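For this depiction, one protein chain was excluded, whereas all remaining protein chains were kept in their positions.
Order of writing sets the labels: A, B and C. Residues in every chain begin at 1.
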Amino acid sequence: MAHVLGQNQYGKAENRIVRVYRDSTRHEIKDLNVSVSLRGAFEDVHLTGSNANCLPTDTTKNTVYAYAKEHGIESAEGFGVRLARHFVEDTERGVVHSARIRIEEYGWERIRTPDSSSRFIGSEEVGHSFVRKGQEVRTTEVVYDGDRFRVVSGLKDLVVMNTTNSEFWGYIKDGYTTLQEAYDRILATQVTARWAFGFHGRDGEPEPNWNRSYQQVRRHLLEAFAETYSYSLQQTLHAMGTRVLNNRAEVDEVRLELPNKHHFLVDLEPFGLKNENEVYFAADRMYGLIEGTVHREGVTPVIPVS
Amino acid sequence: MAHVLGQNQYGKAENRIVRVYRDSTRHEIKDLNVSVSLRGAFEDVHLTGSNANCLPTDTTKNTVYAYAKEHGIESAEGFGVRLARHFVEDTERGVVHSARIRIEEYGWERIRTPDSSSRFIGSEEVGHSFVRKGQEVRTTEVVYDGDRFRVVSGLKDLVVMNTTNSEFWGYIKDGYTTLQEAYDRILATQVTARWAFGFHGRDGEPEPNWNRSYQQVRRHLLEAFAETYSYSLQQTLHAMGTRVLNNRAEVDEVRLELPNKHHFLVDLEPFGLKNENEVYFAADRMYGLIEGTVHREGVTPVIPVS
Amino acid sequence: MAHVLGQNQYGKAENRIVRVYRDSTRHEIKDLNVSVSLRGAFEDVHLTGSNANCLPTDTTKNTVYAYAKEHGIESAEGFGVRLARHFVEDTERGVVHSARIRIEEYGWERIRTPDSSSRFIGSEEVGHSFVRKGQEVRTTEVVYDGDRFRVVSGLKDLVVMNTTNSEFWGYIKDGYTTLQEAYDRILATQVTARWAFGFHGRDGEPEPNWNRSYQQVRRHLLEAFAETYSYSLQQTLHAMGTRVLNNRAEVDEVRLELPNKHHFLVDLEPFGLKNENEVYFAADRMYGLIEGTVHREGVTPVIPVS
Partner (left out) sequence: MAHVLGQNQYGKAENRIVRVYRDSTRHEIKDLNVSVSLRGAFEDVHLTGSNANCLPTDTTKNTVYAYAKEHGIESAEGFGVRLARHFVEDTERGVVHSARIRIEEYGWERIRTPDSSSRFIGSEEVGHSFVRKGQEVRTTEVVYDGDRFRVVSGLKDLVVMNTTNSEFWGYIKDGYTTLQEAYDRILATQVTARWAFGFHGRDGEPEPNWNRSYQQVRRHLLEAFAETYSYSLQQTLHAMGTRVLNNRAEVDEVRLELPNKHHFLVDLEPFGLKNENEVYFAADRMYGLIEGTVHREGVTPVIPVS
C-alpha cells in the first residue's frame, strides 16, 4: 500500500460578512464572502486521526469575523493580506506553511432620495440606505507562504455587448464546417478576469491602492471592449489584457475567460420580413469559450489555467 | 371515469430576444425573455389526440420574433399588449379565448469611454457598446381575454439594506420564544414587487407611458424603503405599497414579497472584542418571508397570492 | 389616502431540518425544508408599528424544530398537519386565522456495502450511512383555517424521456408557422405535479397513509408517461392525471406542469451522414410549457394556476 498523501488544504469557505462603519450618520458598508484555505503539516490529521496539528475550520471562521472588527476592511485585498499573514505567522507550532484567502465582494450604492432631509425629524441625511449594485462581483485571492505574497484580483459576471464592429471570417474550412462568414455580428460576453500584481510584500514594500487599482482595471477592460474593432473574440481578449498592462503598472499579468454569448439572427423570411440585423435569439448553450493570458515580458505567469 | 379536464394552458416559454435599433450610430437595445400562454378550446388536444385546434408553441415563438421586427419593442408592456391581442383575435376559429404574455426585461447601460471619438478612425462615437446593469429584473404580465386587458408589472432581485432605523420588539411571547428584542438592527431584503394598472384597453383607452411609470414606481419603492423608520418589515412593506399608490395614479394595487435577509450580529466577546453593531453574519436560510397587498379602496385585487 | 391593506401573510421560510431516529443501529432520517406562513389579525403590525399581535418568524422556526423532537416526523404531510393546527389553535389571542406549511422533502437511500459486518470491530451493521437520492423532490402544502385542512402534495424535478411513441401533426397553420410535422419524436419533460386530497381532518377523520400514497402516485405518473402513445404533450398530461385519479381514491385533483424539453434532431447531411433519429441537440430554452388540471366530477379544484 505504497500510497502517498499529496497536496492537501482545508479551511472554512464562504464566510459571509457585512461590516458596517457608523462613524457618522453617513454609514459605509463592506459586503464580502471570505474563504480560507490552509496548507501545512497536516499528514497526521489524514493518516492517524490525531488532530493535534489541526486548526479547526471553525476557528478560521471566527478569525475572519474578529479581524473585521479589530482591523476593519479597507479593501478585500488588504483584508486578505492581513488574514493570510496571521494564519501562517501566528498559528501554533508553525503547522500552517501557506494560507490562501479568497474573497468575493458585492458592491452597493446609496439610495438617493430627493430632498430627504426635510422629511425626517431634525435634518438627518439618509446615509444608511443602500441598494446592491448587482453588476460584476469583485474577486481577490491572496496567498502567503511566510516569505512573499501573491495577490490575484479580478471580477466576474460583467456582461457586455457590442452591436456592431465585430466580424468573423477567413477561418479554416474542413469537412465539418457549416458556419457562414460574418461581416457584422453582435459580440457579447460575460467577462471573468483575473490579474496578478507585482506586489510581494517583502521588506516593507507598501501595498498598492487596491481600491483605485480595481476601479481603473475595470474601466480599462470596458473601454478596450468597447473600442476594439474585432475580427475574433480572441483579438478582443488580447486587446483587453494589453490595455490593462499598458495603463496599470502594478499589474503584471491578465487572464480572461470570455464565453462567446451567441446571438443568432432569426430567419424572418418565412414571414415575409427582412431581418436587417435587428432581431436576435440569445442562446444559453452551447457557447464558444475563449481563454487567454497576456503578461509582461520576463514575468512568469502565476494565474492558473482552467 | 367521470374525470373533468380543468383549467389548462400552454405556449412557448422563455423566448430570449434581443432587439437592436440601428437608426443612428447610437444604437438602442431591448433584451427580453418572453413567455406565451394560451387558454381556450383545447379539450380535443387533451382527450382525442386531435391537434386541429392546437396552435403549436413553435408558432407562438415565431410570432414573438416576427412582431419584434414588424412592430418593434417600445416597452415590455406595450409589446405584451400587442402579442396578447394577436393571439386572441387572429388565431383561426377563435380557439384562443385568452392569452397571457409574461416578460422579463434585463437592463443595459452604455459603456462610457473618455474622449472616445479621438481614438477611432474618423470620429464615430461609441454608441454600440453596452454593459448589463445586473440590478433588478423588470417584469410584466399582460392578460387579454378578448374584452379587456389586465396588466401587472413588477420587478425582482432588487436587494436593499438599511443599516439603522429598524427595531423589532413588543411581539407575542410563547413557549417557543427565544428571540431577543432589537432596538437597532439591520433591515435587508430582496424586493419582489408587482403592481396592477387601472388600464384595461377598452374603447380606445390610451396606454400609460409604461417606461416612465416603471422608473417612477421603482423610485418610490426605493425611497419609501430608505425613509421609513421601521418597527417591522410588515410596516416597511405597507409604507412601500402606500407610497406607490399615493404617487402613481395609473397603479391600483401593489403586492410585495419581502424576504427578511437576516444579518446576525456576531458574538465577539470570546475574543475580548465588543461588537458595536459593526460585524454581521449574512445568512442565506432560513429567512422571514413577509408578503402583502395594498390597494385602492373599491378596487378588487387581481394580483395572485403565492 | 383611502388605501386598503389586502391579503397578507408571513412566517419563517426554508427551515432546513434533518431528523435522525436512532432507535436501533439501523438509523432512519428525514430531510426537510419547512416554510411557515401565517394569516390573521395583523393589521396593526402593518399600520401602527405595534407588534402586539405578531408571532415572530423566529418563533415559528423554533416551533418547527421543537415539534420535530416532540412529535417526530412520520411524513411531511403529517408533520405539516400538526404544525398548522398548532399555529392556528395555540397562538395567543386567536390572532392566527390560517396557517400554511410548505415542505420539500429530499430522499435518501442507504449505502450498501458487501459483507460490511465483518469489517467492523464487533459485528455492527452499517445502518448509519446514506446517499441522497437526488431524483425528484417531494413536496406538500398543508393549509388549516381552524375548520378544515387542505392538503396538496406533489413532486418536482422528475425528468423523464420517451425515445419514441410520440407524434405531433395536424395542428393549425398560419402565417407564422414553420414547424414540420413529426411522426416519431423524442418526448421529454421535467415533471412538476401537485395533487389535492379529499382529506379535510374534521370529525376525527383519519389521515391517509401519506407515504404510501406518495409512492403510488409517483408510480402511476411514471407508468402513464411510459405507456401513453402520445399525439401531444397535452394528451400525455391528461393521461397522467387520469391514471392517478383512477388508481388513488384519496386524490381528488391533479395538476401538472410539463415543460416540453425539446430535443432537436441535428442535421448531419452536410457531413454526408444520415441522422436516423439518433443524434439530438438537447435545448435549454425556449421550451413549450404545458399545464393542466384533471379532477373528479363534482369537486371544486383548489390547486392554484400559475
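In the analysis below, a contact is a pair of C-beta atoms (placed from the backbone, for glycine too) under 8 Å apart; a residue touches a chain by one contact, two chains touch by 3 or more.
Computed from a predicted model, the values in this text were never measured in an experiment.
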Which one, C:160, C:179 or C:302, makes contact with the chain that was left out? C:160
In the complete assembly, which of A:114, A:170, A:206 or A:272 touches the absent chain? A:170
Among A:16, A:133 or A:156, the residue in touch with the chain that has been omitted: A:16
Where does chain B touch the missing chain, residue by residue? 175-176, 178, 270-272, 284-285
Given the full complex, what residues of chain A touch the hidden partner chain? 1-16, 35, 37, 42, 45-47, 49-59, 61-63, 66, 90-93, 95, 168-172, 174, 176-179, 231-232, 234-235, 237-238, 241-242, 245-246, 253, 255, 259-260, 285-297, 301, 304-305
Residues in chain C touching the chain absent from view: 15-22, 27, 29, 31, 62, 65-66, 68-70, 108, 111, 113-114, 116, 119-120, 126, 128-136, 157-165, 186, 222-223, 225-227, 263, 266, 268, 270-271, 273, 275-284
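Going forward, only the chains that are shown with their structure count from here on.
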Inter-centroid spacing, chain C versus chain A (mean Cα positions, whole Å): 38
Chain centres from averaged Cα atoms put chain A and chain B apart, in whole Å, by 29
Two or more partner chains touched - positions in chain B: 15-16, 62, 66
